[in-house]
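The complex is shown incomplete by one protein chain, all other protein chains being positioned as in the whole.
Letters A and B mark the chains in the order given here, with residues in each chain numbered from 1 onward.
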Amino acid sequence: MGTGLNPSYFIGLSAALFAIGMYGALSKRNIISVLISIELMLCAVNINLVAFNKFLTPDAFLGQIFAIFIITVAAAEVGLGLALIIAISRRRETNNLDDLNWLRW
Amino acid sequence: MNIDFSLITTEIALAILGLAIFTLGLIIPRSARKGLGNIALLGLIIVLGIAVYSWPNQGETLGGMYIVDHFSSFFKIVGLVAAILVVFGFRRYVAANVGNYLEYYSTIVFATLGMIVMISAGDFITLYLGLELMTISFIVLVAFRSFDVKSLEAGIKYLLLAGMSSAVLLYGLSLVYGATGTILFAEVAQSIIDGSGGLLLIIGLVMLIAGLGFKVSAAPFHMWSPDVYEGAPTSVTAFLATGSKAASFAILIRVFVGSLTGIQEHWVMLVAVLAALSMLIGNLIAIPQTNIKRMLAYSSVAQAGYIMVGIVAASQSGVKGVMFYSFIYVFATMGAFTVVAAVYNKIKSDEIADYAGLAQRAPLAATVLLVCMLSMAGIPLLAGFVGKFYLFMAIVDGYMWLVLLGLIMSMVSVYYYLRVVLVMFRDDPVDPTPLKMETSVTITLLIALGVTVFLGIYPGPLSEIANTAAQSFFTP
Partner (left out) sequence: MSEWVGVALFIMAGLAFGVVGIGVSFLVHPRSKNRYKLETYECGIPVEGSAWGRFKAQYFTFALIFVIFDVEVIYLYPWAVSFVQLGLAGLVKMFIFIFILVLGLWYAWKEGALEWK
């Protein structure tokens, strides 16, 4: 390597990204914003995995394979989320979480 | 990397079943799709037969990524039994309130497949894939009544909270990978014994507890369960409360007792606090509920608290307690929810007040609800008592405060269960016409009743099996 990088940079980056995502997921009231925030959290995980893979097990691709699986599953999840949003907005013109109050939150 | 196919026959059979239902449903005309329920039922029974038959098979395949031992076989059978009861006992409910047989039955089968894969996981990737297959299938199922805004709302809430919880879980997994340099449970355990650890591992551990705590709906990660349980179709609620929960407990044990034993001192107290909180919050908030599905949701939070006690013990008797309790919990919960669905089919209401005089209108349903609730409360001579006895005996030295809390909270739970019972048996019905139950519902109720009573009186054989299976964690 010899690039002067060390794992703590990556851990710091991913921790910051994860915290931003978590904040967004908890504070945003728009369903799509919350979905984006969750994606941000998953990106943080992927950065972690790929960085650890590079520094810890450079000849086994465990972390990278894991990251690929996370990307696919995240896409499936978002697809499902958007489908649900379409279904909800057809019934009721909203994509704001505060309006979803038939059941107590 | 060679795959030992003899170890994964159950999974292959289940995957083929799911795809077969899906393909068949696309080929046959829409009006004929109703028969898919019978095919799903038959297929699941065959798969259960395969799972029971392959009980002696043990080993690891895919380079340790997939573990088949008695412990995982036990939970697979529990999951399959739950799936069979869901398909069988709720047929009329599904026909009247859900529809879309093709999507419904294939999704149920895929959710079961997710559970089974997760139970057998030997590394983080398999764990995550199984978990997500189960969760995504359940999101679809929860939001299934797409004409009902309540169901859609429950679906979107489950999606967002489950997405968040799995992100937290994944971050924890990635930190554990960073701390130990491996994703196999067995190697993680070895690496911890060899002295790897530090802050990274501890933070990862806490996030794992949070992520998995969500799946078993342990307080304070239970906020989703009342809403989702109430909004989802009752058949899905029943499956979510039994199969999903049992599978999540299996993986919780696999990760904590099987893999992170080396740093027990860091997590035992945390899990004990979660267990105590779940018992407290679940039982206390269940008291004022007026909707029976919501009440059962809070009661299932409390049940999660009891089961977690067995993980606190982190011993063979504790694991055995968890296995035994999960088994009987499936039958008791399934019995209760079958009654709820069957009654909803007739009177279109889930309010406890509308259960007035149920004992006169449908004696069997009322009796089964009574027995299942008393079993959950832990009244002697019923299976729940034996299960709680095993769980709490495992921690009696060391965590006396937890045992006392468990006992007090069980008494509290008797209060709100008996409230329902009083409404059913004492109050006079508004409309005294008897409710006629379908044969499939009656059979399911009799099975739930029979198992709950039988295991209460004669728990020996099942407890012996659970004990043998629990050994797989503690033989070096």
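Just so we're on the same page, a contact is a pair of C-beta atoms (placed from the backbone, for glycine too) under 8 Å apart; a residue touches a chain by one contact, two chains touch by 3 or more.
On a predicted model such as this, the values are computed, not experimentally measured, just so you know.
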item	value
Residue, one of A:5, A:19, A:60 or A:86, that touches the chain absent here	A:86
Contact set of chain A toward the excluded chain (per top definition)	65, 68, 71-72, 75-76, 78-79, 82-83, 86, 89-90
Touch list for chain B against the chain that is not drawn	19, 22-23, 26
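As a convention for this text, only the chains that are shown with their structure count from here on.
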item	value
Interface residues, chain B side, partner chain A - complex	124-125, 128-129, 132, 136, 139-140, 143, 146, 149-150, 152-157, 159-160, 163-164, 167-168, 170-171, 173-175, 177-178, 181-183, 200, 223, 226-227, 230-231
Interface residues, chain A side, partner chain B - complex	7, 11, 14, 18, 21-22, 25, 31, 34-35, 38, 41-42, 44-45, 48-49, 52, 56-57, 62-63, 65-66, 69-70, 73, 76-77, 80-81, 84-85, 87-88, 91-92, 100, 102-105
